[in-house]
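Every protein chain except one is present and positioned as in the full complex.
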Amino acid sequence: MRPDDANIAGNVHGGTVLKMIEEAGAIISTRHCNSGQGEPCVAALARVERTDFLSPMCIGEVANVSAEITYTSKHSVEVQVNVMSENILTGAKKVTNKATLWYVPLSLKNVNKVVEVPPIQYTHKEQEDEGRKRYEEQKLERLETKQRNGDVILPVINPDRQTKEPHTVGYSQSSLIHLVGPSDCTLLGFVHGGVTMKLMDEVAGIVAARHCKTNIVTASVDAINFHEKIKKGSVITISGRMTFTSNKSMEIEVFVDADPFVDEPQERYRAVSAFFTYVSLSKEGKPLPVPQLLTESEEEKRRFEEGKGRYLQTKAKRQAQMQQAAQH
Amino acid sequence: MRPDDANIAGNVHGGTVLKMIEEAGAIISTRHCNSGQGEPCVAALARVERTDFLSPMCIGEVANVSAEITYTSKHSVEVQVNVMSENILTGAKKVTNKATLWYVPLSLKNVNKVVEVPPIQYTHKEQEDEGRKRYEEQKLERLETKQRNGDVILPVINPDRQTKEPHTVGYSQSSLIHLVGPSDCTLLGFVHGGVTMKLMDEVAGIVAARHCKTNIVTASVDAINFHEKIKKGSVITISGRMTFTSNKSMEIEVFVDADPFVDEPQERYRAVSAFFTYVSLSKEGKPLPVPQLLTESEEEKRRFEEGKGRYLQTKAKRQAQMQQAAQH
Partner (left out) sequence: MRPDDANIAGNVHGGTVLKMIEEAGAIISTRHCNSGQGEPCVAALARVERTDFLSPMCIGEVANVSAEITYTSKHSVEVQVNVMSENILTGAKKVTNKATLWYVPLSLKNVNKVVEVPPIQYTHKEQEDEGRKRYEEQKLERLETKQRNGDVILPVINPDRQTKEPHTVGYSQSSLIHLVGPSDCTLLGFVHGGVTMKLMDEVAGIVAARHCKTNIVTASVDAINFHEKIKKGSVITISGRMTFTSNKSMEIEVFVDADPFVDEPQERYRAVSAFFTYVSLSKEGKPLPVPQLLTESEEEKRRFEEGKGRYLQTKAKRQAQMQQAAQH
C-alpha cells in the first residue's frame, strides 16, 4: 500500500480496497468463463454483496487478496474474495474484508451477448443448494433495485457554506466529475466495476469529512448493483449526500450518472447507486461521536427514517449472527 | 490532493492544477459541441490564456474545479475555469486559479476536420460583444506566436555543473523526455493539453529548483498556444531554460518538441512553448530573494531584456486592475 492509496492519517481508502477486490474477482471469473469450449469473453461485474471493513489497512502494509468461485448459474458466476493486511516487518496479519461478487461473461466479439458459464464441481450437494439460494435472492433484489432507481440529484461540486447551516444535508452534499480514460476500462472498453466503486468511495469520504471535520474511514458498503455499462470516453458524475446518522456512524447515498457525450446521441443515465457507511476516528484511532444530521425537507426526513431502518436491520442481523456463533 | 501531486514541502504542483483545469475544460466543451445535430467530435485545446496561481494548495485538501462556457465562435469555444482549494477539516476555502481556455472541436471520424460549434445564448448583448473582442485578440496572438516559433534548444538532461558557473543559464537548463502512452491521450489518440502542461511545469520546476536550491512554487503561466497535435506513440522532449529573474521571481521558457518516431516518417517539430514564472519560498512559506541570473552570451542578454519587458508589463497591468477595482 502506497502513500497515494491512503488518507492523511495513513488509513488506506475503502475505495482502494474495493478496487483490488474487484480486480481479483474479474480475473478469476474471466479465467473460469474462458476455460470451456465457449467463445472468448470478459466477465463484467453485475453486483457486489454488502461488505464490511473489519479493520483498517495502513501505508506500507501488504494486502493479500484471495478469490474463489463458489457458485455458477447458467449465465453468472459468484466469487468469494478475502482480503488480509500484513505488516511484513512484524508479521502481524488481520482480516480486513470478506466480499461476495457476481459476474456475467460478455462475448468479446459482441458485448451485448451473454456467454454460457462452464459449471463448477461442488464437493457437497449442500454447497450447490446454498449457492442456488443466494443466486435467487440476489436476482430478486437486482430486479427490485432496477425499479427504485433513485431520484435525480443535481451535482454539487462545492457545497454552499454561506447559505447552508452546518450538519444539514446540503452543507456536505458533494460531487466528482470524471472523464473515463483507457486505463479505467476492461478489454471490452467498459469501465471496471472497481474503478467506479473507488470513485464512489471518494465522494462518500468527502461528504463524511465535510460533515464531521475529522479523520473518517469506510465502515461498510451496502449491496451495489451495476445495471448499466459505462463506455470509454463517457463523462461520469458521482454525487453523494448524507441520508442518516447514528451516534457513531453516518450513511451516505452515492449515485453514478453517465453521460456518453461523444459518438452516440444518448441521454444521461443512472448507472449505479449505493449506500456507504462511515465512522469518525480520533487521532488515536478511537471512534468519535458523529454530529446528528439536520434534516430540513420532508424528503430528507423520509430518507433519514429509511436509513434508520437499514441501520437497525443490519444491527439486528449482526446480533443474530453473534448469538449463532456463540452457540456453536 | 494526494502525496504524489505535491512537492516535498507539501505544495501541490502547478502542473497538477493545470491538468485538472484542462480536464474540466475538455469535458464541458466536448459536451457542448456534441449537443447539437452535428457529427460526433472531441474538443482539442487550442490556447490557454495567462493564468495566475493565487494561493498554494496542499496535500489532503479537496480541489473544486468549476467550468462555464463564456463564448462560442463558429469553430471555437471559450471556457472559464475556476479552482478553489478546500480544507475539509477546517472548512477553509481559497480561490487558487482562474483560467480561460479555447477549444476547437475535431471530428471523431476525421481528426483533420473542424466541426461547427452550436452557438450559446447570452443574457446580455455586451457579453457577446466582449467575447468577440477576446476571440479576435487571441486569434491575432495565436497567428503571431506561430511565426515566432522559438529557436531550437538542445535537450539537456543533466546540466554540466563542473564546467558551468552557478546561476548561469546553462547551469540550470534541463529537459525531460516522455514516451506518449495511451493514458496520456484523448479518444482521438492525441495528447491531452493538460498532460503536456503538467510536464512543462515539471521541467520549469526543476530549472527553478536548480537555480535557487530552495522550495519553489509556480506563480503564473503566460498564454500557451497549442499549434500542433501530438500523437500517441510519439516521444516528446520538454526543455526549459531560465530567461529572467526579478528580486523575487524567475521566468523560465519551456519548449515541447515532438518526435513521431514510428509509423510515419516526419521531422521533429515544435509543438508548444510557454513562459512559466516561479517564486522561491522559505520553510515558513514566505517569499525569498532569488539569486540574479548570470547572462553570458548576447542571446541570453537579449532574452533577459525581453523577460524584463514582460515582467514590467504584467506589473503595470496588475496595478491598473487594482486601481480600477479600488475605484468601484
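The letters A and B name the chains in turn, as written, and every chain counts its residues from 1.
In this section, contacts are C-beta pairs under 8 Å (C-beta built on N, C-alpha and C of every residue); 3 or more make two chains touch, one makes a residue touch a chain.
If you're wondering where the values come from, they're calculated on a predicted model, not measured in any experiment.
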| remark: Given B:87, B:107 or B:214, the correct residue touching the omitted chain is B:214
| subunit B residues touching the omitted chain (full complex) | 3-4, 7-8, 157-158, 161, 177, 179, 181-183, 206, 209-210, 213-214, 232-233, 235, 259, 261-265
| subunit A, residues in touch with the chain not shown (by the definition above) | 2-4, 23-24, 26-27, 30-31, 34, 40-42, 59-60, 62, 64-66, 84, 86, 88-91, 93, 108, 182-183, 185, 187
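The criterion applied here is as follows: only the chains that are shown with their structure count from here on.
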| Rounded Å distance, subunit A centre to subunit B centre (Cα mean) | 37
